[in-house]
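Of the protein chains in this complex, all but one are displayed in their positions.
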Amino acid sequence: MNLTLKIWRQPDAATTGSMHTYEVDDVSEDMSFLEMLDVLNEQLNAKGEEPIAFDSDCREGICGMCGLMINGEAHGPVTTTTCQLHMRSFTDGETITIEPWRSDAFPVVKDLVVDRGAFDRIIQQGGFISVNTGSAPEAHAVPVPRDDAMRAFNVATCIGCGACVAACPNGSASLFIGAKITHLGELPQGQPERDSRVVNMVAQHDHEGFGGCTNIGECAAACPKEIPLDVISQLNKDLRTAIRHGH
Amino acid sequence: MTGVAIQNSGTTLVKGARATQSTIFLKILMAVSGAVFIGFVLLHMYGNLRAFWGHDAYDAYARGLRTFGTPDLPFGGLLWIIRTVLIVALVVHVYAAAALWKRAKRARTIQYQVKKHTGAIFASRLMRWGGVTLLLFIIWHLLEFTIVKVQVNGGSPGSDRHDPYYLLVDSFNTWWLTVIYLVAMAMLGAHLHHGIWSATQTLGLTGSERTRKLAKRTAFTLAVVIAGGFSIVPIFVLFHVITKTS
Partner (left out) sequence: MTDMPDTTLTSHPSHDSPLEVDTDDAVDYYTPGAPIGDTKAPDGPINERWQTRKFEARLVNPANRRKLSVIIVGTGLAGASAAATLGEAGYVVKSFCYQDSPRRAHSIAAQGGINAAKNYKEDGDSVHRLFYDTVKGGDYRSRESNVYRLAEVSTSIIDQCVAQGVPFAREYGGLLDNRSFGGVQVSRTFYARGQTGQQLLIGAYQALERQVAAGTVETFTRHEMLEVIVVDDGDTSRARGIIARDMVTGEIETHLADVVVLASGGYGNVFYLSTNAMGCNVTAAWRAHRKGAYMANPCYTQIHPTCIPVSGAHQSKLTLMSESLRNDGRMWVPRTKADCEKDPRSIAEEDRDYFLERIYPSFGNLVPRDIASRAAKNMCDEGRGVGPEVDGVRRGVYLDFADAIARLGKDGVEEKYDNLLDMYERITGENPYEVPMRIYPAVHYVMGGLWVDYDLQSSIPGLFVTGEANFSDHGANRLGASALMQGLADGYFVLPHTIRDYLADGPFEKVDEDHPAVLEARSAVEKRIEHFLTVNGTRSVDSYHRELGHIMWEYCGMERTEDGLKKAIDLIRTLRDDFNRNLKVLGTADSLNQSLEKAGRVADFIELGELMCIDALNRRESCGGHFRAESQTEDGEALRHDDQYAYVAAWEFAGGEAGTMGKPVLHKEHLVYTAIEMKQRSYK
C-alpha cells in the first residue's frame, strides 16, 4: 500500500519543530509500524535527507522505549505498543499523522524522541521496597495470598512507556504512579513504606509538571498493558490514608 | 568530567513532601465540595417538586426551611447554616477547579495536531466549561430567586414577588428563561454524570472493576434523575400544567 505521512520534525530540544509530509510506497501489511518508518528512513538516507529519529529497542512490546502519537492515538488504533502495531491496521492511500508524546514533563529531544526521565525520578521517590542485598528473609517466610499476588502482577506489567501521559488531556501520569503504588501496596513487603511512598511519588509527579487527574480515562484506554483505572482509585485512597496518618 | 546529560540535570527531587500540598488533595477537596452540592441539589430538587402539590405546599416548604429548628435556632437559622456550607463549598470547589485547570494547561503547552479522545465520555471533557456555565447560572439564579427576586416578565397580576411559588411560576411562563434553565440543567446533568463517578474515584472507593462499574452506573442514574427532576418543573409551568392557581 501507499501512504502519506505527516511527521513532526524538530532538530533538537531548543529549536521549534514543524510537521513535514512524506510519501512511502510499497508498504506491506506484515510490516510493523516501525519497520514502515525504517523503510522511509532508508529512502530519506538515499536521498540525502537525515532520517527521522524515533525510539525503539526491544520491538516486542515489553521495554517501553517506543511510543508515537499516531492519528491522535497513543500507540495508534490498537491496544498495543507502537512496535507491535502492524500496517494491516491501516488502509491504502491513508494519511497518517505522527507526533511525539506531548507533555511538558517529557521534553522533545529530537523529532519523535522525548525524554521520559521524569518517570525515573518519580520512582526514585519511593517506587521501591527498601531492602539491601543480602538482608532478605527466606522467600517463603511471608506467604502472599494468590489474589493479591495476581493483582500485584497485573499492575506491575506497566512498561513505563508514557502513553498514559500522552493520551491524558491533563497530561497526568496518575496511571503510571497508580500502577506502581498498587503493585507495591498489594504485597506485605510493601507495607512499611506505604504512606511515605505515595506522598513522595505524588509530590514528585506534581513537581515534574504533570497535570492532575480528573478521571477522564483516556490513559487506561491508551495503555498497551491495559492497566485499569482502579489503580488511580487506589492511589487516591492511599494518599487519603497517608493524610489520615499525618503525612 | 564535563557535561551531564540533560535528563539528569533538569529537575530536582522534592524534599519534605506533604500530602496536603498535592494535586490529589485538591481533588479530594473538589470531591467533598461536590458531594455537598449533590446533597443540596437533591434536597432542592425535592423542594421544587413540591410545586406539583400546589401553592400552599410549596410555600410551606419554603417557610419550613426557615422555621426549622426554631426556637433553638433563630428564624432562618438552618438556611444560613446551609448557605454558609454552600458558600464555603463553592469557594473551595471553584478554587480547586481553577488550580487544576491551570496545571493541566501548563502540563501540555504544545497541543497535538490531531487528537482522538478514546476512552473518554464527552461529559468528562465538558467539566471545566460546564462548571463555568454552572457558576454563571448560579449567579443568575440567586439574583433571580433569592437576592433581587427579578420578575422577568414584570410580574403578572396578583403575584407577589416575595411569594416563592408565584415567582417560580411567573418565571417559567417566560419561554426563553425556561430554555436557559433547561440548558443549565443539561450542563448540570453532564457535570454530574462525570462528577459523581469521578468523586468516588477521587475518594478511592472504586478499587475494582465491579465498584467502578457500579459507580459509573450510579452516576449516570443520579445525573438523569437530578437533571430531569429539576427540569420537569419549568417544563410543566411552561406548558401550563403547573399554574398560579393550581
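Going by the order they are written in, the chains are A and B; count residues from 1 in each one.
Everything that follows uses one rule, which is that contacts are C-beta pairs under 8 Å (C-beta built on N, C-alpha and C of every residue); 3 or more make two chains touch, one makes a residue touch a chain.
Because the structure is predicted, anything quoted here is derived from the model rather than measured.
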item	value
Contact residue for the chain not shown (choose from A:110, A:207 or A:237)	A:110
On subunit A, residues whose C-beta touches the chain left out of the figure	11-12, 28-32, 34-36, 38-39, 42, 45-46, 48-51, 53, 55-65, 78, 80, 84, 86, 88, 109-110, 113, 115-117, 119-120, 123-125, 127-140, 142-146, 149, 152-153, 156-157, 159-160, 183-184, 187, 189-190
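Here is the rule we use: only the chains that are shown with their structure count from here on.
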item	value
Subunit A-subunit B separation of Cα centroids, rounded to whole Å	35
Residue ranges of subunit A in contact with subunit B within the complex	6, 13, 19, 69, 71-73, 97, 99, 102-105, 107, 115, 117-118, 121, 124-125, 167, 169-172, 198-200, 202-222, 228-230, 232-240, 242-243, 247
Interface residues, subunit B side, partner subunit A - complex	6-8, 10-14, 17-28, 100, 103-104, 106-121, 124-125, 127, 194, 197-198, 200-209, 212
